[in-house]
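The complex is shown incomplete by one protein chain, all other protein chains being positioned as in the whole.
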Amino acid sequence: MITLLYFARYREALGLDSEQFSITCPCSVQDVIEQLKQRGEPWLSILADSKLMLAVNQTIATPDQALTDGDELAFFPPITGG
Amino acid sequence: MITLLYFARYREALGLDSEQFSITCPCSVQDVIEQLKQRGEPWLSILADSKLMLAVNQTIATPDQALTDGDELAFFPPITGG
Amino acid sequence: MSSLLEAYVQTEDFDITQEYQNLRENNSESGAFVSFLGQVRDFNEGDNVSSLELEHYPGMTEAVLNKLLQEASNRWAISRAKIIHRVGALKASDKIVWVAVSSAHRADAFAACEFLIDALKTQAPFWKKERGKQGERWLDAKDSDQAKARQWMK
Partner (left out) sequence: MSSLLEAYVQTEDFDITQEYQNLRENNSESGAFVSFLGQVRDFNEGDNVSSLELEHYPGMTEAVLNKLLQEASNRWAISRAKIIHRVGALKASDKIVWVAVSSAHRADAFAACEFLIDALKTQAPFWKKERGKQGERWLDAKDSDQAKARQWMK
């Protein structure tokens, strides 16, 4: 089981800020993305967003990163703070 | 007649912060320097200082600048403010 | 020499007087203090902005800010550096972010302070939603911010 987090416009579009998600190891971020896409909209649009950013355990990550049980995977749009 | 001003270590070395000085026009800053050198020390050392800075009427100047009656000619060492 | 480095993410406002007091206290070996204050502008890209909602990623934000402070301290000779970033509801002219750096030398203080705010703008997970006459909108990241952040990657 891993934790998925959604922030900002993605959180609003999904009406969801976090969820628990089952994975079967070995598994990468890309595998999770593929499974989420099967839920249809609004997941499809969000996960196809060319500006989508990912963090695994609070560090910026790329889709090829491997996941293990207990990981935290966050999806968010580009940063606009400061 | 022009006004001569001396600042910082030059003012201290000369024991003088300003004086009135007669010039015969046409005349440059260099002409004034030559006349002041004839006073001997400590003028000689100060005016030979490679770091000597000049201002005419409160604007940085070079020795070739022409002077006219009523001008203000200042001698000072490199700036160390801020 | 280890620097005093601090990062805070908070909903409460901060007090510039207090910040300067803390920064200068027992710090007479530092001659140079550079600070950056960011506040909510009332106009952004032509729209009238009446308020702002700032969201962040608790945990990751603090981790990124501390990493950036450490990086600044490694790259420049700074004695202290502090970042405060507010989250939650803010209105026009409210303070958003504070970056203050002290050093024995002003060039280090300027560079570290500008690096910190530039890097924060692209790496620390904060998101702004503006509310104005035209309704609500999440801000888009600015290309100019990305370009500024890249300048420090040398």
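Each chain carries a letter (A, B and C) given by its place in the written order, and its residues are counted from 1.
The working rule: contacts are C-beta pairs under 8 Å (C-beta built on N, C-alpha and C of every residue); 3 or more make two chains touch, one makes a residue touch a chain.
Note that the structure is predicted; figures quoted are calculated from it, not measured.
Q: According to the contact rule at the top, which chains on display are touched by the left-out chain?
A: Among the chains that are shown, those touched by the missing chain are B, C.
Q: Could you tell which one of C:Leu37, C:Ala63 or C:Ala141 touches the chain left off the display?
A: For the chain that is not drawn, the touching residue is C:Leu37.
Q: Quickly run down the residues of chain B that touch the omitted chain.
A: Its contact residues with the unshown chain are 5, 7-9, 11-12, 51, 55, 58-60, 74, 76-82.
Q: In the complete complex, the non-displayed chain touches which residues of chain C?
A: 16-17, 20, 24, 28-43, 92-93, 104, 106-107, 109-110, 113-114, 117, 148
Quick note on the criterion: only the chains that are shown with their structure count from here on.
Q: Looking at which chains touch which, would you call it a line, ring, star, complete or other?
A: Graph shape here is other: it fits none of the named patterns.
Q: Take the average of all CA coordinates in chain A, do the same for chain C, and state the distance between these two points in whole angstrom.
A: Comparing mean C-alpha positions, chain C is 27 Å from chain A.
Q: Quick one: report the Å distance separating chain B from chain C, using the average Cα coordinate of each chain.
A: Computed from C-alpha means, the inter-chain centre distance equals 49 Å.
Q: Quick one: chain A and chain B, Cα centre-to-centre, how many Å?
A: Computed from C-alpha means, the inter-chain centre distance equals 73 Å.
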